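In this view, the complex is presented without one of its protein chains, the others remaining in place.
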Amino acid sequence: MASRWQGPALVVLRTLVGWHFLYEGYYKLALPGWSPAGAPLPAWSAAGYLRAATGPFAAGFHALAGSAAAQWIDVAIPIALIAIGLSLILGLFTTRGCQGAALLLALFYVAAIPFDGVPQAGVEGTYLIVNKTLIELAAVVVLLTSRTGTIAGLDLLRQRNVKA
Amino acid sequence: MHLTPEEQATGRRNFLRAIAGVPVVAGLGAAALARGPITGGPVRVGYIGVGGEGRVLLGGTDPAYARVVAMADINPAQLALADAVLEKGGHTTKAVHYAEWREMIQKESLEGVVIATPLWSHADIVVGCLEAGLHVLCEKMMAWDVAGAERMRATARRTRKILEIGYQRNYNAVYQAAWEGIVKAGVLGDVFLARLAWHRNGNWRRHGEPPAANYDPSAWGYPTWEHLLNWRLYKKYSRGLLAELASHQVNISNWFFGAEPEAVIGTGGIYRFKDGREVDDHIYATFEYPGGRSAVFSTVESNAFERNYEIFYGTKATLLLQGESEAYLFDEATAPGTPAAVAPTGVTVQPKGAGPALTASESRAADAAGRAATSGGATVNADRLAAYKAEVSGFCSAVRAGTPLLCGPDRAIGSAIACITAVEAVAQKARLPIPPPVAQS
Partner (left out) sequence: MPASIMFLDRRTLLTRGPVVSRRPRTATADTWLRVHRVAMACRFEVLLSGEDRRHTAAAHEALGEADRLDAAWSIFRDTSEVAAINRHAADHPVLASPELFALLQRADVLWRDTGGTFDITTAPLSRCWGFLARDGRVPDADAIDRARACVGMDRVALDADARTVRFTSPGVELNLGAIGKGAAVDAMAARLAANGVRHALVSAAGSSVRAVGGRDGGFAVDLTSPLVDRPRLARLRLRHGALGTSGNGLQHVVHDGRRYGHVIDPRTGWPADGVVSASVVAPDAATADALSTAVLIGGRALAEAWCARHPGTLVIITTEDRQTVCVGRSPAAIVEAPCT
């Protein structure tokens, strides 16, 4: 029997993942800009990540980096992050939001699966196959299996409207 | 539709749960505004005066920080040289040329200006730009007279625009380390004497051709080409070596003493180059600080053995800042019976590059200067030009992100008033009190 805190806990988890996505997307769109400490920050581009991809689909990612679609990806990713983030925080169309989140996280994970079980220079933590992206992906799967939008979130209003 | 009180309460509760995410978004928005990136590209900057010093600042302008939109100089030859400097510095857009600065700030949409014109024009140009709503970085000294400096300071305060004065040593990593790590930390003990020396062996008069045979700068206050080329040698435009050299070093002694001088004793004259110039070529001035401390300044045009340095003599140790690029610390001898005098501690600074922090190998003997016999890794010292780069970048950061200035008008005016008074003291060969800056409400 689930404890009565399960609902709130799931909503908190959904909100945290949503905040993460929303800020990541906002940050990328806000660039080019300056840090509060006064250093200029160049515009964000996915090209670096695509070129550095490893793993089974590496060739596909490398090809994307150089292709004409690259500049669309640079805009599409932040917008997707923002849309998913808003969806998760507000609890609106939560299922779609979770599905989108799962897709993006799976893509990010597969592009850089940590096979080296030793610390990498410049990257915190020591990962072997399981890293934080994978854990976040699992968290989103948990959210998918529980209709958190109807525990708290604007989906509640949708549900009532539909019912009424 | 009639709802029971229980149904109404349930409805309200559900509604609150439904909109629970909205304040979270608002919270994130507020946090992002406070701590997230500030949108905006490089700062749009115009340069007024691109002579020798102006081009040094231009060379230190990082394209990621500032876009040099336009440049104004009454000498077109300087503008051409400045174009080459910009290209070498990686600026991809060409700067528009102007002869008249008023025209430039009117026609171009700028955010800030960098001013490196002869001393006498600082006050008017700075005040004009501040009142036009621009942020200003102005070369040292602040102004030709105290009234001009006070005017600049008051205008900056009134218009709430940024005004920074170009004492680049405030941005020099060696000086910052010396201040924070040595002077402020008390390593020197009590310091009663500072020596400021800037000795050169050469004629300050320059020789050069005008940009065109019929070039006439009289419209800007220079009766002949010679007056413009050698503005430093005329009393109308310049305050001589005290303004051009001493003001840098007095800025440092003010910084390290944490006070401004109360009086100055001066002497000097035109001893070597009696060529009709109006400013002295040898000057000796002692600045007296509160608490019995003194800074003794000397500048000559007849010998370069001393080069330029600032030395602070403390009861526990001596700090030497040599050539704006290195520092040395010499401990005073302690009680008898301790080991023989140790070698001085050196402090040098290098930019962090892509290379390693250190190159390790089998044991390398040091030569007398304490340098590794086989140099590897980043052993090129950050030269003094790095400070100019930090200064211009710091100005841009202040404009865009509101970061604090390291040398605003309140800090710079002390050195200006002290050196302007010193000029008078040297002329009279007397001791004169130095008036404090006007108190700001």
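Order of writing sets the chain letters: A and B. Residues in each chain are counted from 1.
In this text, a contact is a pair of C-beta atoms (placed from the backbone, for glycine too) under 8 Å apart; a residue touches a chain by one contact, two chains touch by 3 or more.
From a predicted model like this one, the values you see are computed outputs, not experimental measurements.
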item	value
Contact residue for the chain not shown (choose from B:T4, B:T92 or B:S363)	B:S363
Option from B:G181, B:G291 or B:P433 whose C-beta touches the chain left out	B:G181
Full-complex contact with the absent chain, from B:V191, B:L329 or B:I434	B:L329
Absent-chain contact - pick from B:G90, B:P290, B:G402 or B:P436	B:G402
Interface with the undisplayed chain - residues on chain B	22, 25-26, 29-30, 33-35, 38, 171, 173, 176-178, 180-182, 184-187, 329, 339, 342-352, 355-366, 368, 370-372, 374, 376-378, 382, 386, 389-390, 393-394, 397, 401-406
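Basically, only the chains that are shown with their structure count from here on.
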item	value
Distance between chain centroids, defined by C-alpha means - chain A, chain B (Å)	45
Touching residues on chain A, where the partner in the complex is chain B	11, 15, 18-19, 22-23, 26-27, 30-42, 86, 89-92, 151-157, 160
In the complex with chain A, residue positions of chain B that touch it	14-15, 17-22, 24-25, 28, 32, 34-42, 64-65, 394, 396-398, 400-401, 403
